[in-house]
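Structure in structure tokens, see below.
So, chain A:
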Amino acid sequence: MLEQYFGDYITVAVFLATGGLLVGAGLLVAGLIRPNKPSKTKSEIYECGIVPVGDGWSQTHIRYYIFALLFLIFDVEAIFIFPWALQLETFAANGQGLFVLVVMFLFIGTLLEGLLYAIRKGVLKWE
Partner candidate 1 sequence: MTDSPSETTELDAFAGEFAAKIGAERWTADHGTVHVYVDREHWLTAAIAARDEGELDFFSWLSAVDWSREVAVGEPAEDVDNLEERYEVLCRLSSSTNSDAVILATVLDKEEARLDSLTPVYAGAAWHERETAEMFGIDFPGHPNLINLYLPEAFEGHPLRKSFALGAREVKPWPGHVDVEDMPSTENIEAGEGS
Partner candidate 2 sequence: MIENVPFALLLGIKVLVVLGLMLGVSLVLIYAELKWSAHIQSRVGPWYVGGRWGWAHPLAEAVKFLQKEDLVPEEADDKVFRLAPYVMLAGTVATFVVIPIGPEWVARNLDVGIFYLLAISSLSTLGVLMAGWGSGNKYSLIGGVRAGAQLIAYELPLVLALVAVAIQAGTLSLTGIVEAQATPLFTIGGVDIALPYVLSGQIIGFVIFVIASLAELNRTPFDLPLAESELTMGYVTEYSGLRFTMFFLGEYAGMVSMAAIVSTVYLGGYWMPGLSDSALDIAGPFILLAKIFFVLFLFIWFRWTWPRIREDQLQGLAWKWLIPLTLFNIIATATLKVVL
């Protein structure tokens, strides 16, 4: 019974671990075969054959900030759509199809309007 309940989680966990094990085992085998002669030059960062200038971790201007916000909004909304999608048939069978459709259209319409606003505001344009 417990298996039935936790089986899902156990399966997923085992599969995740398998992926990790695959890498680990591969590296282990490779570690036995491969040469290991570290040197200063080998451990340098590759920057087209030139000694790197400055730090590789400088604060970078990523232009995806707004996209990330938009994404968050849409992704959360998408979660709300799924239950509705699954229950649509039941509602339709009960004769409430039109009602749930209109409700969801309003919802999606609001989303679209938000996206349209963002586009019109030039958020998606790279300056």
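Things to note:
Here is the rule we go by: contacts are C-beta pairs under 8 Å (C-beta built on N, C-alpha and C of every residue); 3 or more make two chains touch, one makes a residue touch a chain; residues count from 1.
On the choice of candidates, all candidates are chains of the complex that A comes from, given by their letters.
Please read these numbers as outputs of a predicted model, since none were measured by experiment.
Comparing candidates 1 or 2 against chain A, the one that touches it in this complex is 2. Residues 3, 7-8, 10-12, 14-20, 22-24, 26-27, 29-31, 33-38, 40, 42-48, 52, 56-57, 60, 62-64, 67-68, 70-71, 74-75, 78, 81-82, 85-86, 88-89, 92, 97-98, 100-101, 104-105, 108, 111-112, 115, 118-119, 124-126 of chain A touch candidate 2 in their complex.
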